[in-house]
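The next block holds one structure in the form of structure tokens; read it before the comments.
Complex shown without one protein chain; remaining protein chains in place.
Letters A, B and C mark the chains in the order given here, with residues in each chain numbered from 1 onward.
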Amino acid sequence: MVVVMKASATTAEIGNVMQRAEALGAQTQPIYGQDHTVIALIGDLTRVRRETFDAMAGVLKTVRIQDPYKLASRATHPEGTVINVDGIRFGGEEVVVMAGPCSVESRAQIIETAMAVKEAGASVLRGGAFKPRTSPYSFQGLGEEGLKYLAEAREMTGLPVISEVMTIEAIDMVAEYVDILQIGARNMQNYGLLQAVGKAKRPVMLKRGISGEINELLMCAEYILSNGNMEVMLCERGIRTYETATRNTFDLNAIPVLKRSSHLPVVADPAHGTGDWELVPPMSLAAVAAGADALILEVHPDPESAMSDGDQSLKPERFAELMGGLRKVAEAVGRKVASPGEQESVPIDADGRRAVLA
Amino acid sequence: MVVVMKASATTAEIGNVMQRAEALGAQTQPIYGQDHTVIALIGDLTRVRRETFDAMAGVLKTVRIQDPYKLASRATHPEGTVINVDGIRFGGEEVVVMAGPCSVESRAQIIETAMAVKEAGASVLRGGAFKPRTSPYSFQGLGEEGLKYLAEAREMTGLPVISEVMTIEAIDMVAEYVDILQIGARNMQNYGLLQAVGKAKRPVMLKRGISGEINELLMCAEYILSNGNMEVMLCERGIRTYETATRNTFDLNAIPVLKRSSHLPVVADPAHGTGDWELVPPMSLAAVAAGADALILEVHPDPESAMSDGDQSLKPERFAELMGGLRKVAEAVGRKVASPGEQESVPIDADGRRAVLA
Amino acid sequence: MVVVMKASATTAEIGNVMQRAEALGAQTQPIYGQDHTVIALIGDLTRVRRETFDAMAGVLKTVRIQDPYKLASRATHPEGTVINVDGIRFGGEEVVVMAGPCSVESRAQIIETAMAVKEAGASVLRGGAFKPRTSPYSFQGLGEEGLKYLAEAREMTGLPVISEVMTIEAIDMVAEYVDILQIGARNMQNYGLLQAVGKAKRPVMLKRGISGEINELLMCAEYILSNGNMEVMLCERGIRTYETATRNTFDLNAIPVLKRSSHLPVVADPAHGTGDWELVPPMSLAAVAAGADALILEVHPDPESAMSDGDQSLKPERFAELMGGLRKVAEAVGRKVASPGEQESVPIDADGRRAVLA
Partner (left out) sequence: MVVVMKASATTAEIGNVMQRAEALGAQTQPIYGQDHTVIALIGDLTRVRRETFDAMAGVLKTVRIQDPYKLASRATHPEGTVINVDGIRFGGEEVVVMAGPCSVESRAQIIETAMAVKEAGASVLRGGAFKPRTSPYSFQGLGEEGLKYLAEAREMTGLPVISEVMTIEAIDMVAEYVDILQIGARNMQNYGLLQAVGKAKRPVMLKRGISGEINELLMCAEYILSNGNMEVMLCERGIRTYETATRNTFDLNAIPVLKRSSHLPVVADPAHGTGDWELVPPMSLAAVAAGADALILEVHPDPESAMSDGDQSLKPERFAELMGGLRKVAEAVGRKVASPGEQESVPIDADGRRAVLA
């Protein structure tokens, strides 16, 4: 860490900063510039916090040198992590396409959609059973009933399933039905929930909050990793900016930045990223070109009747068309789209739960 | 609601929109402009959702006419709500000052600070026992032990206490010790938590998320109100923008906008709003001039040693000086600062809990 | 236009709005909803401005239905515009790559770079002679001398040249040397300059301002088009958001949004968009996948010695490698990269000016 003193800082103030740093276990090295004195803190900084120094008299600002995350960092883990979900590999050479409706609305709807997305080539099924909604008066999801339908769709298609979990209490139950736990954007900094999924035995897809900095997303992943769950994927899903032509600003730059900073697989969510189904195909192609390891897409047999996010959902035939384009772009960047044929059907018990937990 | 059709929309597409709206129970009124046809939806819109129409062929966009919130709206509740906490009135003529440390760090620290802020004129004591922290490696608060110290400080000073609750499970416990439940910015859209405090028997101060729109803040208040808890205060604490000269952009405009849109009391938090103790005094004065009903401020006897937020905390003597300024500005806008002398000490039992729950 | 009245609006206030609208030549159609009355304004709206109504008593808000731009709109010009610059076609099937240094620094530097980028496959040469710099103490460009070197490089390579013009007075001079006039992001709303290049006889590439809305960019294009110059290209180059991991947030979503809203060719500038040369290759591939008609890239033989933007410039060998990737992605989306071989060398006179003006 570097502490920059004000031009007006007194010798006593400089001395105080050095003393305080040393009392906290750090070594100090002052550098006397033309206007400003700068104090470098090196050695053991475990007890050093920036705030301490930002609050001291004579200090202009502090500058952090090291990344605040460790387990998520590529510096400490140069090889990319590959997460294997029932034979589907995230973070490897193949690009994984996850698809399905925003919300599970009925048994028929999820099964029809699962069949359609598998036929088009998706290898993971998505579907929300618990829905965070801006309005308390909106449809909040089918809950456990929706999870049962998802599990049934998995048994019929062999596609692993991803679904959101919103509360600590629901983790165990959701984990019994699904293969990947999704943490939604609104919960990116719900630290209790992060710690709890850090102890779950399921891979986690963590979505970037609507105003999450990339560094913060990595710190949130750190909450999960440091609780023991090393299977974390990071998902870019659009940030909030001044631009209103798109619902959010889908920040594709995050993809190469995350790949450079971290070893974790990176997923792109162009449906939420743009909020506009017409933009989903070009932005999906762009995400793969930018290096995304996976896509998560919204497909609905009848978007106009969807109980949520119909405006950003593709019809099955458009999705199938997009899959064709994705295969070409994946190849152009030296990858290929993962195929759904490789995994086996996962049996469920009479209650719809996975017969055997991983 | 108004549905704007594309210039290229066909008669059939216009017909489909009208049919769908009517099937959902609305009445429709088409308006044929020079380029665009616009369809107004009136009558009973309870089953109408914008997404349905945004997903339909030929639709350019939809425009909402009514506010999505009802219970929080001033339109449905023209009189300002006054919330009485042990005799301290939020939303009335008086401006309430809440002050104390960011985190409760020890018994001595919270009692010393409580004495100091009371003497300077604060009428509510703040202090965090559960702390949401960006890093899993940072101090996370003293937990229930911190709440006990807060309760003890309340008994000694008579100051009601506000403290943050972060999880559903902790609500009952926190509510036993404190007078006002705080929902932090990161949890503004943690809907499960909002619903649960909506059933708690304590007033709630809801903080605006770092990227929360004012309308979204009101929708989140609606989650609490619609669960039966009508004692909600809204707190502006800074939003995330491109400007980095301040940690956040403290959005004072939100104060008159919220007062105009809602009947709920509005609190300003300049410490988190700016992240810089030097800016806290001018922005506190400005918040009162803009119409804030209350301020929440960070005061620490030794900011440099604070375990969190030392850089935005005032020393007790600066706080006392600021109180003098606040009294003058409050008077200039026809109000006065609430005095701590009016309430009585609240007895606690042997466990530090309030002897009688409201 | 639609005028939404407050729930509390009186009959007189509603009447006033209708009267005012009719006095300005519009027809009015009131719609009486449950809470709000809405007044649709149709017919001739040439004299109607939103502000008039926003300022009236009883008005909640106004909603614009029609796009404010006409000449730039795809609605009025469904076919995409193709701009032919010495045989290089922008907006057609081919993807045009423009490359060169941020600043022209010397005769040798620009000629060496021009040779290198042509060999790698670029078909237009970029280079700044007039540089807008944040600091008055920074290098401001070589001025006309730089333009002469650019013209010489064009004569040697046959590559058409693009360069920025910053002031009205300089337009004629710059237009004598270059083939495409660039309007920089800081000047997006410099209306006098826009009007002036609207009268110039050169195609114009207009960059989106760092906080320009897509609609505003199109309005600025309208300033140029309405002055008679129909050869305008729109350039996305990154917007300012809260995220600091990249210098700007390169908004790729703007590419399909602009292609949908407008018939003008769209250029992507990943170097300024990200400010980080490591991110330029993946984001260039992504831009082509998203539908960009052209790229503008920074290439410098020795980025570390560059007088500006070295940190976002590619070395010639990396650029050549990127060109290979671009060809593959272009093909994957059904296009091809324009080749520099097709155009002929453009002779210049003794002063370095184009011998014949278009």
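Please note the rule applied: a contact is a pair of C-beta atoms (placed from the backbone, for glycine too) under 8 Å apart; a residue touches a chain by one contact, two chains touch by 3 or more.
On a predicted model such as this, the values are computed, not experimentally measured, just so you know.
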Quick one: say which of C:73, C:187 or C:253 touches the chain that got left out.
-> C:187
Sole contact to the chain not displayed, among C:177, C:223 or C:319 = C:223
Kindly state which of the options C:173, C:210 or C:230 is in contact with the chain not pictured.
-> C:210
When the complex is taken as a whole, what residues of chain A touch the one chain not shown?
-> 2, 4, 7-8, 29, 31-36, 38, 40, 42-43, 45, 63, 65-66, 75, 211, 240-242, 244
When the complex is taken as a whole, what residues of chain B touch the one chain not shown?
-> 211, 213-215, 239, 241-246, 249-257, 260, 273-274, 278-279, 282-283, 285-291, 325, 328-329, 331-333
In the complete complex, which positions of chain C touch the hidden chain?
-> 20, 49-52, 54-56, 68, 132-138, 166-169, 186-187, 189-192, 195, 209-211, 216, 219, 222-223, 226, 240, 277, 303-306, 308-311, 313
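Assume only the chains that are shown with their structure count from here on.
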Starting from the Cα centroid of chain A, hunt down the chain whose centroid lies farthest away.
-> C
Which chain's mean C-alpha position is nearest the mean C-alpha position of the whole protein set?
-> A
Hey, how far is the Cα centre of chain A from the one of chain B, in Å?
-> 28
Would you mind pulling out the distance in Å between where the CA atoms of chain B average out and where those of chain C do?
-> 41
Considering chain A alone, which of its residues make contact with at least two other chains?
-> 211
